[in-house]
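What follows is an incomplete set of chains from the complex, kept in their original frame.
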């Protein structure tokens, strides 16, 4: 399976991963400073959601790239593709 | 967002849902017959996985339908589309 080549997509994914990394460091601080477990749990749940949505985002970016490359779409079809991808992102975000 | 119109896709999704329903009834029997909690937990985990993979399947069927309809693909492109969809299903199955 190919990799993400589009720079905008890559930057988007990287920024999300960096934010999740920052959240994880924040949770370590919370543990060290003796914050209540329930607050820590809340933050862990937030990182999990952030990772899940990064995953969905990466999948959608991958689909866009592959479909554009392999289907050699006419420009007139780009809007249709964008609409389908938006629906898919919507669907995938429902469950995670 | 549109619904699944393809009969094969619908039947596939319905069969998966029926199987999950059967599993859920099996779990109820296990509770009634006093089976060990760990076994029940294992079965609940199995239903969850079955539902998650039904979800992925539905998303992929939806994508296929929408892309075929809205991009009016030449038949020569169908294989390319199938390859992208197989990759996406693979990606989505990784995390669930």
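Lettered A and B in written order, each chain numbered from 1.
The rule is simple: a residue touches a chain if its C-beta (ideal position, glycine included) is under 8 Å from a C-beta of that chain, and two chains touch if they have at least 3 such contacts.
Just so it is clear, the model here is predicted, and its values are computed rather than measured.
Report the copy count for the entire assembly; 2 chains are displayed in place.
The entire assembly in this structure file is built from 4 identical chains.
Rule of thumb we're sticking to: only the chains that are shown with their structure count from here on.
Can you work out the rotation angle that lays chain A over chain B using Cα coordinates, in steps of 5 degrees?
180
So what's the Cα centroid distance for chain A and chain B, whole Å?
21
Which residues of chain A touch chain B once you look at their complex with the stated criterion?
It comes out as residues 1, 52, 55, 58-59, 62-63, 66-67, 70-71, 73, 77, 80-81, 83-84, 87-88, 90-92, 95.
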